[in-house]
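Some notes on the structure that comes next.
All protein chains but one are shown at their positions in the complex.
Order of writing sets the chain letters: A and B. Residues in each chain are counted from 1.
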Amino acid sequence: MGTITLEKVTKSFGDVQVIPPLDLEINDGEFVVFVGPSGCGKSTLLRLIAGLEDVTSGEIRIDGRNATEVPPARRGLAMVFQSYALYPHMSVRKNIAFPLRMAKMDKAEQDRRVENAARVLNLSNYLDRRPGQLSGGQRQRVAIGRAIVREPAAFLFDEPLSNLDAALRVGMRMEISELHSQLETTMIYVTHDQVEAMTMADKIVVLQAGNIEQVGSPLELYHRPRNTFVAGFIGSPKMNLMSGAEADKYDATTVGVRPEHIDVTPDGPWQGRVGVAEHLGSDTFIHVHETGLAETLTVRQTGDISVRHGDMIRLTPRQDEMHRFGADGLRLE
Amino acid sequence: MARAITPRRKAFNTALAWLIGLAIFFPILWTFLTSFKTEATAIADPPVWFFFDWTTENYSVVQERSGYFRYFWNSVLISVGSTLLGLIIAVPAAWSMAFVPARRTKDILMWMLSTKMLPAVGVLVPIYLIFRDLGILDNVWGLVFVLMMINLPIIVWMLYTYFREIPGEILEAARMDGATLKSEILYVLAPMAVPGIASTVLLNIILAWNEAFWTLNLTAAQSAPLTAFIASYSSPEGLFYAKLSAASTMAIAPILVMGWFSQKQLVRGLTFGAVK
Partner (left out) sequence: MATAHSRAAARIMIAPATVLLLGWMLIPLCMTLYYSFQRYRLLTPDNRGWVGFRNYERFLTNPAFQDALINTLLLVLGVLVITVVLGVLLAILLDQPMFGQGIVRILVIAPFFVMPTVSALVWKNMFMNPVNGLFAYAFEAVGLQPYDFLSQAPLASIIGIVAWQWLPFATLILLTAIQSLNSEQMEAAEMDGAGPIQRFIYITLPHLGRAITVVILIQTIFLLSIFAEILVTTNGGPGTASTNLTYLVYAESLLSFDVGEGSAGGVVAIILANIVAIFLMRMIGKNLDA
C-alpha cells in the first residue's frame, strides 16, 4: 500500500512561507513527479513527506494514517538522495543491508534480500566494494538498492539523476521506470527536468513558488496546460506564447502554439526571417525573428529541411493546436 | 610553489633551516644525551657531546628511587580518562551544533570558547576547597574531572569543525533507513568522523598530559602525574643533571612521539578550526 494525502499543508521558514496551503492526493502504485524551476519548493515538499522537515500546518496521511508527527524512520518510506548519501565507510552490501539491520531483521533474511536487490540492480559483483570505488551510475544503483530492500510504502527520489552525465541519465531513467513497473510501488520523484517528468510520470505535479500549478498526466499537461506557466514549462522546445493582435483574433489575452505545431509553408499567414537553424538530423529547430508576433518564434520541423540564416519564410500554425489563455493566465476553453 | 630555484639558493635554505631547527631542538637533544651520562660527565667542563660511556643507570635509579611508573600511570589515567570522558559528553553536543544548528549555536560555541579564557587561578581557591571538602584532593578521578572540564570546549569545537564536513544528507539517509538517533551517531556519524575524532583525542591527550596548573595544585603524593613528579626535581635533585635528564626524557618521550604524528591536526585543533 502507498497512498499519500496532503491536506492544507504549509511550510514556513521563519517568516517566509515557501509552501502556501497545498492539497495533494497520491494513489497507491502511482509514479508521481514533482517538477518545477529551482527554488519552487518541490524538494521541500518531498522532505515534508519524508518527515525530514516539519509541516508548519496541515496534515500528511500515509495509507490513511495521520503521519504528520511521525518521525522519518517510522513513516515506512525510502528515499534516494541527490548526492546518493551512501555510507562511505560501509561496503555496498552493508549499505544496502543498513535499513534491514536497523529494523533488526534476522541475518539470513537480510542476506537474502540484499542478494535479491543486487541481482535486480546488477550489483552482484560489487557487493564487497566501498562506494568510493564505484562509478556514479553504480552508486546510484546502490542508493536505489538500499531503498528497495526494506519494501517501503513509497519511494522518494530527490533529483536522483542530476549528478550523472547525459548518457547515463537516459539509461537510469529507463531503469527506474522499469523498476516501477516491476515493483508497482508508489514513487514520488523530484526533478527540474521536464523531460524526465514527461518520460517517467503517471502523474506530474507542476510547482511554482510552492503553488501547484497543475496536476495531470504528461499528455494532459502537454495538450491542455492549465495556464501560461505550465504551457511554457512543459514541452521542449518551449511553446511560443503571443499576445497582442494575434491573441485578439482568438479572443484571448495570450495564445500559444508549440513549435511542432507550426509548419513551414509557401503561403502561410505568418512570415519572418530565419535566425539560427539547429539541424539535429531527425529534426530541425528554426528560430524565426521579425514575425511581429513575438521576439522569436521557434518552429520544429521533422527531418532536415534546408533553411539558412537570413531566409524569409512563411509559417502556418495548426489551428486545432492553438492554446488560448485569459488575462489571469488561465486556459480558456 | 612550482618554480625552479637555483641549487645554491636551495643549499642556503637547507643549511639555515637545519641550523635553526637544531638550535631549537637542542635543549631536548641535550637532555636526551645527558640522561645517558654519569653525573660526573654530565657536568664535565668542557661539556662532553657524544663520546662518553653511555649508561642507562640513571633510568633505573629514577624508577627505583622515585617510582617513576606510578607517576607515569597517573599521567596516563588523567590524560586518557579526561579525554574519553570529554568525548562522551562532547560528541552529542557537537552533533547538535553541526547538524541541527539553531540561532544560538554560534553564541554557545563562542561562550564555550570564552570559558577557556577564565583564568584558572580565579577559581583556584573554591576548587581547592571543594576538593578538600569532598576529600578528593590528591585523587586521580578528581583530576580527570577537572581536566575534562578544562578541555571540553576544545573537544566540542574540534568535533564540531570535523562534523560540519560530513554531509547532512548522509545522516538524513540513515534516518530514512530507520536509524534511531543512537544508531545514527554510532553507526554512521562516528565511523565517518574517525579521523577527526582520532585527532581530537590525540590533541587532548597531549594537552592534558602537559597541563601544569591543576595537576600541581590539586595533587600530592598519591595522584601526582609526571608534571608534578618533575617539579619535585626542582631542588636539590635538579642539580643531578643526569637523573633529571632521565626523568625528563621519560616524561616527554611518549607525548613527543604522539605530537609528531598529530602536527597537522594540532593546528586545526588549537585554532578551533580557524586555520586548516
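One rule holds in what follows: contacts are C-beta pairs under 8 Å (C-beta built on N, C-alpha and C of every residue); 3 or more make two chains touch, one makes a residue touch a chain.
Remember, predicted model here, so these are calculated numbers, not experimental data.
Student: Just to verify: which one of B:16, B:134 or B:194 makes contact with the chain not shown?
Tutor: B:16
Student: What does the interface between subunit A and the hidden chain look like in terms of residue numbers?
Tutor: 51-54, 71-72
Student: Which parts of subunit B are in contact with the chain that was left out?
Tutor: Spelled out for subunit B, the touching residues are 1-3, 5, 10, 13-14, 16-18, 20-22, 24-25, 27-28, 30-31, 34, 43, 45-47, 89-90, 92-93, 95-97, 99-100, 102, 108, 110, 112-130, 149, 152-153, 156, 161, 164, 168, 171-172, 181, 206, 209-210, 212-213, 216-217, 226-228, 230-231, 233-234, 238-239, 241, 244-245, 248, 251-252, 255-256, 258-260, 263-264, 266-267, 270-276.
FYI, only the chains that are shown with their structure count from here on.
Student: What is the distance in Å between the mean C-alpha positions of subunit A and subunit B?
Tutor: A distance of 54 Å separates the two centres.
Student: Please output the residues of subunit B touching subunit A within their complex, sorted ascending.
Tutor: 167, 169-170, 172-180, 183, 187-188, 191-192, 194
Student: Once bound in the complex, which stretches of subunit A touch subunit B?
Tutor: 50, 52, 71-74, 77-79, 81-83, 85-90, 98-99, 102-103, 146, 150, 156
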